[in-house]
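One protein chain omitted, others in place.
Just so it is clear, A and B label the chains in written order, and each chain counts residues from 1 on its own.
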Amino acid sequence: MPEPDVRGAGGVADGSATIAFRGGGFQPQPRRLVPFIVFVLVIGLWQAASWRGWLPDLFMPSPWQIVGAFGDMLHSGTLTRHVGASLSRIALGWLFGTTAGLAVGLAMGIFSVARAGGLPVVSALFPIPKIALLPLFILWFGIGEPSKVATIGFGVFFPTVIAAYTACDSVPRNLIRMGQSFGLPAHAIVWKIVVPGAMPGILAGFRITASIALILVVAAEMIGAEYGIGAFILSAGNLMQTDQLLAGVTLLSLLGLAVSTVLGAVERIVLRWR
Amino acid sequence: MSIRFIAALAAAILAWSATVAASAQEKVSIAALRFVSSSPIFIALDRGYFKEQGLEVEFKFFDAAQPIAVAVAAGDADFGITGLTGGFYNLAGKGALKIIAAQSREEPGYDFVAYLASKKAFDAGFTDPGKFPGKTIAITQTGSTFHYMLGMLSEKRGFKLTDVTLKPLQSIANVTAALKGEQVDGALLPANNAYAAEKAGFAKIIGWVHQETPWQLGALFAGTRVIEQRHAVVEKFVAAYLKACADYADAFLARDAAGKRVFGDKAEALIPIIQKYVQPKPSPEQVKASASYIDPKGRLLVKNIYEQIAWYQAQGMVARDVDAAKILDLSFVKDHLDPPKR
Partner (left out) sequence: MDLRLDGITHRYDGLLVLDGIDLLIRDGETVAIIGPSGCGKSTLLGIVGGLLRPSAGTVRTIGKPRADSLNPFTYVFQDFALLPWRSVAANVALALEHHPLPRAERQARIKAALGLTGLGDFADALPRQLSGGMRQRVGLARALVVRPAVLLLDEPLSALDAQTRELLMEDLLAIWARERSTRLYVTHNLDEAARLADRVVVLSRRPGRIREIVSIDVPVAERLSASALPVIAAVRDRLWALIRDEARVAEREVQHA
């Protein structure tokens, strides 16, 4: 009798065999340390390359120099002024854009007339780079805060509209039919069924619009801003202070990380039911 | 060996020797703006001064001062000629480029950059460069020459620059628009734009920078590696450049007994050359209005360059370790002006 083809555990005299395990793998597991190690490794390699002179600091400042630029900002007290100025612009612009965007987006999600009228307008205006409209915003809103808030607000508005009305579409129709069958008035169906049902989509939209607001703050602060992270980055660019430029960019990405953490927490609370 | 073969060989040798003769012309490149202030290099090319020195010069045009310094620092161009800014000093401080000769400067009697007040602010009493404190002023960029000029003014007139609200608007066009829309009280603008603004009636010229704070505005500079490795070429280049500077000064810098500028036949002869390279193409009147003072012998206001760097450093706009002495190579031009006493 021929031996059975057995891999892994050895065959036994009576012909029985243990079945070799062949499952497992292909299933991403959380590895808490890995991102941290990768981060440290990349920064370390970068710093080492700068020390060894492989990266001339004319073209790429070392991490240590960027930290130094941060230190200077902290020391001179300009850091809080820059962050404060940008945050207030981002917050105001985002709030205006989101409020208006939700109003229009929900209207488009609920009313056929609003959708028929709004969709072509939104589709036509959404892809326009808001930076191209900067001169117009300056004519309309001046070179003070309003034009900066408006630039961010406009950038946030359109994605919010689209997120809101597609989120309305994703609310199961049977829930609306259920509301009707229980005699709920239309406004109650909107506030108790459509809006909470659209919340996951709307919150996902918030993540996108928060990033857009951060991106646009640099453009918004091109014009007439004394303080602000964007103004700081631009002036560092003008002055060829590459270490400060990267410090500013780092500041923006830290801000992005903070915003995303906050939004994550909001999602966990608001969408507890998922 | 046939006659035909010999003929072919001879032709080949002839062609080769022609190539060698052509390559005897040393190739160099210079990064510049298509501005009237770049005139000396246009003149040197057009009148064959570079060729006389055995140089074949290629122009690399940019639309802002910053990229010119970057191009030279990165070795994409051998020379650069443009205004001196905070960004320029930061780049130069890394050791990649050195100033070798003068370009434009603010010289008493030669209008170049004006202080302007908006119509409304002027009517409200903003009539003098001493009245900048408390005003909102448009400039192009943080660390630009306009920023520095205001800084010098504040030192001369004894006010704090922090009492002036600066609005960086990125471009001359935006500055003009802000002045027009009365979104700022005043601005600094080049002569050309200043005259136009006053003529259109939305702004008033309340003074000229040359009346307040003469200074070295622009320079010719070279890559450090070019100076080290091709020293003779730099000398030849500067020689041609100085010859053109002398022509330029002769034509554009003459003044009559009353101190008024006069433009004679020599200017008329140079204007078409300048018009050929400057974009957008200026009218002869615009060329004259923009013809800044350029030292006939290419001499720099050396002390002022030290002052500029010190000012930018005090503002935190230029790194502390930038040393003026290391970014100047004063060996190519004789008798620089106003050297600092050391």
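Rule of thumb we're sticking to: a contact is a pair of C-beta atoms (placed from the backbone, for glycine too) under 8 Å apart; a residue touches a chain by one contact, two chains touch by 3 or more.
It should be emphasised that the depicted structure is a prediction, and the values quoted were computed from it without experimental measurement.
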- It is residues of subunit A that touch the chain not shown, namely 172, 174-175, 177-185, 188, 192-193, 196-197, 199, 271-274
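Please note the rule applied: only the chains that are shown with their structure count from here on.
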- Item | Distance between chain centroids, defined by C-alpha means - subunit A, subunit B (Å) | 43
- Task: Give every residue of subunit A touching subunit B within the complex, in rising order.
- Result: 56-59, 72, 76, 135, 138-139, 142-144, 222-226, 231, 234-235, 238-241
- Message: Touching residues of subunit B toward subunit A in the complex: what are they?
- Response: 66, 69-70, 73-74, 85-88, 90-91, 94, 96, 138, 141-144, 165-170, 174, 177-178, 181, 183-184, 316-319
